[in-house]
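Note that this complex is displayed minus one protein chain, with the remaining chains in position.
Each chain gets a letter, A, B and C, in the order it is written, and its residues are counted from 1.
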Amino acid sequence: MARMTMIEAIRDAQDVAMSRDEKVVVFGQDVGYFGGVFRCTKGLQEKYGLQRCFDTPINESGIVGAAVGMGAYGLRPCVEIQFADYMYPAFDQIVSEAARLRHRSNKDFTAPLTIRMPTGGGIYGGQTHSQSPEALFAHVSGLKTMIPSNPYDAKGMLIAAIEDDDPVVFLEPKRLYNGPFDGYHEKAVTPWSKHELGEVPEGHYTVPVGKAAIRRPGEAVTILAYGTMVHVALAAAEETGIDAEVVDLRSIVPLDMETIEASVRKTGRCVVVHEATLTAGFGAELVALISQHCFWHLQAPPIRVTGYDTPYPHAHEWEYFPGPVRVGAALKTVMEAS
Amino acid sequence: MARMTMIEAIRDAQDVAMSRDEKVVVFGQDVGYFGGVFRCTKGLQEKYGLQRCFDTPINESGIVGAAVGMGAYGLRPCVEIQFADYMYPAFDQIVSEAARLRHRSNKDFTAPLTIRMPTGGGIYGGQTHSQSPEALFAHVSGLKTMIPSNPYDAKGMLIAAIEDDDPVVFLEPKRLYNGPFDGYHEKAVTPWSKHELGEVPEGHYTVPVGKAAIRRPGEAVTILAYGTMVHVALAAAEETGIDAEVVDLRSIVPLDMETIEASVRKTGRCVVVHEATLTAGFGAELVALISQHCFWHLQAPPIRVTGYDTPYPHAHEWEYFPGPVRVGAALKTVMEAS
Amino acid sequence: MATNRIFSLHVPEPECRPGDTPDFSKFEVPVAGEVVRPPVDVDAEDIHDHAYDIIRVLDDDGKAVGPWAEGLEDDEALKGLRDMMTVRSFDSRMLMAQRQGKTSFYMQALGEEAVSCAFQAALSPGDMNFPTYRQQGLLVTSGYPMLDMMNQIYSNSADPLHGRQLPIMYSSKEHGFFSISGNLGTQFIQAVGWAMASAINGDSKIAAGWIGDGATAESDFHSALVFASTFRAPCILNIVNNQWAISTFQGIARGRAATFASRGLGFGIPSLRVDGNDFYAVYAVAKWAAERAHLGHGATLIEHVTYRAGPHSTSDDPSGYRPKTEAADWPLGDPIARLKQHCIARGIWSEERHEQAQAEIDSEVIRTQKEAEKNGTLHDGPRASPRDMFEDVFKELPPHLKRQRQEAGI
Partner (left out) sequence: MATNRIFSLHVPEPECRPGDTPDFSKFEVPVAGEVVRPPVDVDAEDIHDHAYDIIRVLDDDGKAVGPWAEGLEDDEALKGLRDMMTVRSFDSRMLMAQRQGKTSFYMQALGEEAVSCAFQAALSPGDMNFPTYRQQGLLVTSGYPMLDMMNQIYSNSADPLHGRQLPIMYSSKEHGFFSISGNLGTQFIQAVGWAMASAINGDSKIAAGWIGDGATAESDFHSALVFASTFRAPCILNIVNNQWAISTFQGIARGRAATFASRGLGFGIPSLRVDGNDFYAVYAVAKWAAERAHLGHGATLIEHVTYRAGPHSTSDDPSGYRPKTEAADWPLGDPIARLKQHCIARGIWSEERHEQAQAEIDSEVIRTQKEAEKNGTLHDGPRASPRDMFEDVFKELPPHLKRQRQEAGI
């Protein structure tokens, strides 16, 4: 066991995967010699050589398109898109190609890719370094979409993603890279080394795909969250003193409906939290699922706390960010409703 | 007044817009001399010349990117993407550029574009000529997304879209081009000339943006639908004899929540129908909104009837398509629930 | 708006439209045998002119002439002829089947048969094509069963793709034929990725990308050239310039450039143009490019100059945008007629044998069609179970799809 930041855990996951399977290759912009702008691939080129970890031209469609071809050949590419905000040029290759290849070729060809990308806000990155596009992936059949909330999961989930035979979009909440950010930007961030989930086993292990984790058991209300919002939710529960059950979804497709249903049936109330814009965000799917499947157990309308339907701001980041105050207010509303 | 197909209505809308405002230009693949693979721009090049209606290279990003530049210059481009399934290469220009330009430049520059694209299934088009990607647009702040269900609306809405100063994605249900398809593919389609909404005024008129239309008033249950599904919903209501109120949303962003809320509060029950895949589809947003805002009025869990979370099939199109039988079953379920 | 027009938009137009008389007088018909055959390790700029000239081997008398005229054995020439005849016969039967409502859609390769048949003949087992929808010749030449092609077209119970794909969107890993995508251009960079993987893996297999003249405008054409150039991927990048992209003439995609092949030079990729209706020339150029790749010199770009003699697809009617006789006037002739003439000139073929072969092929196609129809057609007879819709979306059926399948009651 070692204490690691999320960056180190992500790097370690790739290291483990590359050392166990020489079909695993890693590439993307600045990931080679330099080890990535967030340093998530540091040292991999030195260790595995230029053939297995290299810089690419700045062309996201090319990165994913080449990875699809490599996957069809039999390799297992793990590629980095420098920011999730820059995945759009690759969207066609992700949606029309990677996601459909197995089905359309009757598994003659498959696309066992992992597409890593830093996601989310909280770093004063403005509208092009802060987006959370997970709902766009969730709507596409054939893709798995994962979002870890801590180093332990990040490593275990990323190894699982790389070993998965389906294409996986792996969204890394960049605000969590160095510590469990709870939304209080004025406070110094606690480093992962002081957090139990910063404790990361050496070598190989996986976190099962599609299994949520209950980060805080509770009886009064269920909070569904993933990524950075898990820590915000925990802070809101703490502050309001409301006995919320905080469910960390970890993967949104496939989704752990069993855990979600059990929790919401128990509590009868639900708050859904994400950073992405509200309309047609993944929170809508969660509320819709709960409304369909837990309708008779619901004691109050489910509430979404999300980014607003505007471009991600620069100066007004903290008014936009769904922090513990907004989540706390929603908890109170949902508890008071009757 | 003239009886028109939806194709003729769309063509006429562009004609009217071009004749009234020489800043309106029309371009896309095959739209010039040939008049478009669905003939929606037929005769416009002949009438307005090569400078205002022309063929482009096959590059969707180029089409929308050039349109963004033209919009910034002061023109009002109305471009065609040959099938909605082929919009993905343009997604970056739509999301990162057209949708954000006004906001990010503090209205120094704007993108008054209309991006037309045939959408939806029902023509044995397989996975790349049948998709319904409206939810992907709805999630993006700064875009308006419209889907007409008949020639009258198609013309009035398209003129409104072209005249709108914001970027509009205009999805044309291709299965409705020639008649109000209700999901019974074995039956010959009734032509628009036999339908009152095939009655299209000459010259200029607009259908207001963001206003739904009630196609069938009813007391028992609300069906929220758009595009082809409006006609499927009407057929299902007819067949089941359930007194459903059929709301044709027409525009999903902005959304006419007033009409939706009034209807659902009245009926207390709701079925949402769309062709797009279920997970994170726009139906999720509708159910989420209803669950949040009409919670205390709901007498049964809202139900979604949608495409399945698979690529759009070829041979199994009619098993996949959410036809009147599936919608009818949902109506019964939602009526029986208590 | 400005009243004194200063600038105006240049919109290229074809020489002639319906009603006009086709005029190919500006098209310089290449003289067979004139273009030099450079060493395979040549640098792109050293064969700059190859991106503008057209390599042609078969002359007007059907003789194979010049430096590219070598390597095609007698049996290979005859097989090529047979393959092309098979493609054409197959196309015409399937077109008819579509008209009869037995399937939803069809696309012919009429007039372009040499491009894919000759190219495939130059590949080795294990090499991988990333084709477009107009390269059925690759499958026929590689010996993929015609029956499977028809089963796919009919979306029937024996369809290898279980009715999931539009007709003609074949896939066969075994036959080196990557799953066809409906989205133009995407496969060009995938071919480069596959070739990069072969290189990473220390393999000896090469990839071939395919794209139409119109689709060169797509962004993934650029992605492919960038990656192929940077990583010296062992691949061949084929542009099939058949003059038309649905209703749009090639000048819209080509713009001011003299040729599509010249696009490769700015990437340092040797780029050649070949007479796509000359089976021999396509074969020779493909062999050259394959050897180049095998020797570690990286990618080659080939522009195959040909003509789409049929409609774009069964959804298209070209009489709306080009003169009906344009195909007949195409100055590079018909690929089957030209190879037939060559085989006769070579003394290994005759009119009689040709007629006989034609009859054999036609009856084999018809026989196979009958067999295929026993497995069903789109609207009649057996087909894959609708349950199958839910399979292979993922390797394992996830809970939400299990639930949806249950709800579907299938």
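The rule is short, and it goes like this: a residue touches a chain if its C-beta (ideal position, glycine included) is under 8 Å from a C-beta of that chain, and two chains touch if they have at least 3 such contacts.
These numbers come from a predicted model, not from an experiment.
Participant: Could you run through the displayed chains and say which ones the absent chain touches?
Facilitator: When the full complex is considered, the omitted chain touches A, B, C.
Participant: Among C:Ala217, C:Ile361 or C:Leu401, choose the residue that contacts the chain missing from this document, as touch is defined above.
Facilitator: C:Ala217
Participant: Given that one chain is not shown, which residue among B:Gly142, B:Gly179, B:Gly227 or B:Gly283 touches it?
Facilitator: The missing chain is touched by B:Gly142.
Participant: Among B:Asp85, B:Glu134, B:Asp166 or B:Glu317, single out the residue that touches the unshown chain.
Facilitator: B:Asp166
Participant: Kindly note down the residues of subunit A that lie in touch with the hidden chain.
Facilitator: 22-23, 29-30, 32-34, 37, 50-51, 54-59, 61-62, 85-86, 88-89, 124-129, 278-279, 308-311, 313-316, 319-320
Participant: Over the whole complex, note the residues of subunit B touching the chain we left out.
Facilitator: 25, 51-52, 56-57, 59, 61-62, 65-70, 72-75, 89, 92-93, 96-97, 101-110, 141-142, 144, 164-166, 210, 253-255, 257-258
Participant: Name every residue on subunit C in touch with the hidden partner chain.
Facilitator: For subunit C, the residues touching the absent chain are 1-12, 44-45, 196, 198-204, 217, 219-223, 226, 228-234, 251-258, 262-269, 296, 298.
Heads up, the rule we're going with is that only the chains that are shown with their structure count from here on.
Participant: Which chain has its C-alpha centroid at the greatest distance from the C-alpha centroid of subunit A?
Facilitator: C
Participant: Report the inter-chain centroid distance for subunit A and subunit B in whole angstrom, where each centroid is the mean of the CA atoms.
Facilitator: The mean C-alpha positions of subunit A and subunit B differ by 31 Å.
Participant: What is the distance, in whole Å, between the centres of subunit B and subunit C, each centre taken as the mean of its C-alpha atoms?
Facilitator: That gives a centre separation of 35 Å.
Participant: Taking the mean of the CA coordinates per chain, how far is subunit A from subunit C in Å?
Facilitator: Each chain's C-alpha centroid was found; their separation is 41 Å.
Participant: On subunit A, where are the residues touching two or more other chains?
Facilitator: 61, 89, 92, 96, 103-104, 141-142, 253
Participant: Could you tell me which residues belong to subunit C and also touch two or more other chains?
Facilitator: Residues 162, 164-165, 169, 181-183, 219-220, 393, 400 of subunit C each touch two or more of the other chains.
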